[in-house]
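Removed: one protein chain of the complex. Kept in place: all other protein chains.
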Amino acid sequence: MSADFASFLYLVSGVLFIMALRGLSHPPTSRQGNMYGMVGMGIAIVTTLALARPSMGGFALIVLGLALGGSVGAITARRIPMTSMPQLVAAFHSLVGLAAVMVAAAAMYAPESFGIGTIGNIHGQALVEMSLGVAIGAITFTGSVIAFLKLDGRMSGKPIMLGGRHFINAGLGIALVVLIVMLVLTESYAVFWLIVVASLVLGVLLIIPIGGADMPVVVSMLNSYSGWAAAALGFTLGNLALIITGALVGSSGAILSYIMCKGMNRSFISVILGGFGGETAAASGDDGIQRTVKTGAADDAAYLMMNAQKVIIVPGYGMAVAQAQHALRELADKLKANGVEVKYAIHPVAGRMPGHMNVLLAEANVPYDEVFELEDINSEFAQADVAYVIGANDVTNPSARDDKASPIYGMPILDVDKARTCLFVKRSLGSGYAGIDNTLFYKDGTMMLLGDAKKMTEEIVKAMDH
Amino acid sequence: MSADFASFLYLVSGVLFIMALRGLSHPPTSRQGNMYGMVGMGIAIVTTLALARPSMGGFALIVLGLALGGSVGAITARRIPMTSMPQLVAAFHSLVGLAAVMVAAAAMYAPESFGIGTIGNIHGQALVEMSLGVAIGAITFTGSVIAFLKLDGRMSGKPIMLGGRHFINAGLGIALVVLIVMLVLTESYAVFWLIVVASLVLGVLLIIPIGGADMPVVVSMLNSYSGWAAAALGFTLGNLALIITGALVGSSGAILSYIMCKGMNRSFISVILGGFGGETAAASGDDGIQRTVKTGAADDAAYLMMNAQKVIIVPGYGMAVAQAQHALRELADKLKANGVEVKYAIHPVAGRMPGHMNVLLAEANVPYDEVFELEDINSEFAQADVAYVIGANDVTNPSARDDKASPIYGMPILDVDKARTCLFVKRSLGSGYAGIDNTLFYKDGTMMLLGDAKKMTEEIVKAMDH
Amino acid sequence: MEKTALEHALDQLDQASAAARLALDQVQDAADAAGAAAHAASGGAIDPFVFRFAIFVLAIFVGYYVVWSVTPALHTPLMAVTNAISSVIVVGALLAVGISAASGLATGFGFVALVLASVNIFGGFLVTQRMLAMYKKKEK
Partner (left out) sequence: MEKTALEHALDQLDQASAAARLALDQVQDAADAAGAAAHAASGGAIDPFVFRFAIFVLAIFVGYYVVWSVTPALHTPLMAVTNAISSVIVVGALLAVGISAASGLATGFGFVALVLASVNIFGGFLVTQRMLAMYKKKEK
């Protein structure tokens, strides 16, 4: 295959990746988009094989590698519960980061294979691009591993704040720059591996001070990093598919981080500097003044909802924790069978990753045209009889709207307090991710349904049958 | 200047052009966007001068050319009335088309200057790219001239339908392909000029069968063509700024054509095939059944509006013809001073070019946040006391909504018939661009104010003072 | 024609060096063969046309998105400004006038193109500026 034609095919696969993301602009076109992505990947792989013309042995090795990795990937994809998506994405990012490091290492040890010179004679430009790729890749790798461990609960979500960590990080950053210059000058393997080690350490140090609950922003940021690493290696390999994909992934991660930060009304810098939240750090509500709370039982909730005309369901992180989506769907079915209008309201940062609630509701077969975004439904709470808030907390907190002193002031919220009655399903009067008290619990129109989201919802469904 | 650095600067100017269009997404950022565009053009020009290093004589010639063209352009830009925008854009497109032809000719006669070979030895690929550029450029040139003449009223808007024109056009198209192949084989000047002539003729033949009122779609289509011509020459010159700009302009024209066709509920093909409309072809309303029409005078209109709570103004092509925008603004001011709520509703194809009404209203100092698009205001007519329809017709015709047999059935319309009273300012009961009767004239809630839009509006303003 | 001893010696030297060069070439060839495909993959020898085409395709995507995001109220200025930027074709005119002093004809064509493009550049940007200056918010 001529190099020109191969480059053209790489361009085609880059364009197919663009089409893949483009498909996600609407659910009906999204499946086709995913197909485009697969075809693009297939073209990139076949083109590379046609260029590389591996020996029989090499070919066998390639098939082995694809089969090995592919089957692990396929099995994981099939088995993973939807509630573990945040962890899975973090884990996958770590693999991309490590793969980037490995590819760069292969290029160091066999530069001819990549057309970037010969050993001891690698082009300076290629060395710069490569070392950027390897550094970003290594940071992505260890950073994502930490994020995975925190999200999966295998490591405490508490921020780990080393003394003088800013100095250490800055020092490592400067060391990386010096090492990259040295690599270009000496092309020494030792320097190369020093870059890898320094970046791996930096990846850990950057992420450990960030609280577990901030991990979604971190995951998205690391997604962006893995894109830039891929693009850097794309420059080294002169591969259009890699350059285009790197830019796409880089943008995507950056934009999602931005959306999350805006949804939380926090600056990206404050997230990255760390020290915020950590699930256990959340203060519980009993801090002084005694306020009255109206609590209720499943029967009360069932009665209220069955006699409503319009119920808006507001799911939050607690629904994911309790895996209550299927029970919730049953409840909505019961209501609809009784002529009650049911809609779902999704806050942009409900749950722990963008679109988290949507995936879970989709898993429970909730049709996506019953699910609305904040701007589209917020005005409807005033006409709703019941707002059924299940495992959500911060995204309903009126202090974000009314109390200028509140740390979340300015964050847009769902106006559940405008509904006639507000049912709150959660296990305690404790606070949510932001660690601040929710004044809504003490309001007149609010009824607390204390208990696990799934169990409580199931009980309500049962009570409706009576 | 090194060629690499120059290419980089051309990329910068391409990016600045992207930023220029990006700025147009909101009025407040649009002026800055225009600045970006100018800076991008400046960079492209200075970079080229630094590359070409012209002799003193050459430099003088360049300054002369820039000054000559620049002053004509600047004076035109300052003097042109806003109502002549459609013509002006058509005229400007013709210049771009001719400039493309001239650049290609210069490349034919001095290929070394463009680095595409020597005389008699021009690279085949460059010849193909060039002849595409020259053909599209020449079509753009004559096509735009015809569009200009029709829009400016210097030529009848009536479609001129030659017998067998489809055959002639197809023949010319085939001839062009043959000529291009011959040019690559022989590199003969005669063949080059034959391509130019054939394309010039084709440009005329393509546009004359299209009615005057369809010219906006044609202008936009030619805009797109001029972009593709620029891109083709960009390939010849290997110039990134030209390639990027060509693609931007090409997309822009195509999208605007699409928007117009959708707004008129017609297919692009039917527009291009021609024969539709032509201002004089419009049939007038008196075709058989006698129906009663309620007409009114300026006093009646003034009374109705002064006693309204909410007035929605619907401008159309007639407002542009009558230059009534300033009088209209005065009328709105009077109403607002009297506590009446005033909004403007703009149909996507009101007037004769996209955004036509918006520019005129802006010229009359109507703040753009009082001006609404169809989707955003259509539901408000039901709450409006008066819809003041000034020089609009087709965009309000309910047969597009209700009558499946109507030729404009399916085109979205402004629901002015939902308003309590509908005031129609126009000179007669004649039809608009589509040439079909408007049933709204005969409805109960409608009052016709027959007369010139500007005069009538001024009279109403006067009547309000009494 | 007889050769002197020195000439013989020189010839032999030449032959030896030629043989050495041949051997070297073969080694080089082997190395080249190993890396040839890779080099191709790396894009070292790619026709610039491919890159330009890629740039063209991506610019069409950008154009598509950037134009759809233009607010309908500014569609007329959009037409004016795209017209202005499409006269970046002026770079071709500048090359023709600036370099091709050799061919009077080419200079002439270039000059015409330059004047036409200049009309567009100044006319297009200025009329756009004039239009945009009119779009104002309500003063409160």
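Should a chain be cited, it is by its letter among A, B and C, assigned in written order, with residues numbered from 1 in that chain.
Everything that follows uses one rule, which is that a contact is a pair of C-beta atoms (placed from the backbone, for glycine too) under 8 Å apart; a residue touches a chain by one contact, two chains touch by 3 or more.
This structure is a prediction, so every number in the text was calculated from the model and none was measured.
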Partners of the unshown chain among those that are drawn: A, B, C
Per the touch definition above, residue among A:Leu127, A:Ile195, A:Ala230 or A:Leu440 touching the missing chain: A:Ala230
Selected residue (touches chain absent from view) among A:Gly143, A:Gly157 or A:Gly250: A:Gly250
Candidates A:Ile45, A:Met161 or A:Ala382 - the one touching the absent chain: A:Ile45
Omitted-chain contact residue, chosen from A:Gly73, A:Gly153, A:Gly173 or A:Gly410: A:Gly73
Residue ranges of subunit A at the interface with the undisplayed chain: 10, 13-14, 17-18, 20-22, 24-28, 30-31, 33-34, 37-38, 40-41, 44-45, 47-49, 51-55, 57-59, 61-62, 65-74, 76-78, 80, 82, 85, 88-89, 92-93, 95-96, 98-100, 102-103, 105-110, 112-114, 125, 219-220, 223, 226-227, 230-231, 233-235, 237-253, 255-256, 259, 346, 348, 353-356, 358-359, 362-363, 365, 367-371, 373
On subunit C, residues whose C-beta touches the chain left out of the figure: 1, 4, 6, 34-35, 37-38, 41, 43-44, 46, 48, 51-52, 54-55, 58-59, 61-62, 65-66, 69, 91, 95, 99, 102
Touch residues of subunit B, complete complex, unshown partner: 1-4, 6-8, 11, 14-15, 18, 48, 51-53, 112-116, 118, 237-240, 244
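Methods note: only the chains that are shown with their structure count from here on.
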Two chains sharing the most C-beta contacts: B-C
Intercentroid distance (Cα basis), subunit C paired with subunit A, Å: 40
Centroid spacing, where centroids are CA-atom means, of subunit B and subunit C in whole angstrom: 31
Multi-chain contact sites of subunit C, meaning residues that touch two or more partners: 49
Overlap residues in subunit A, where contacts from two or more other chains coincide: none
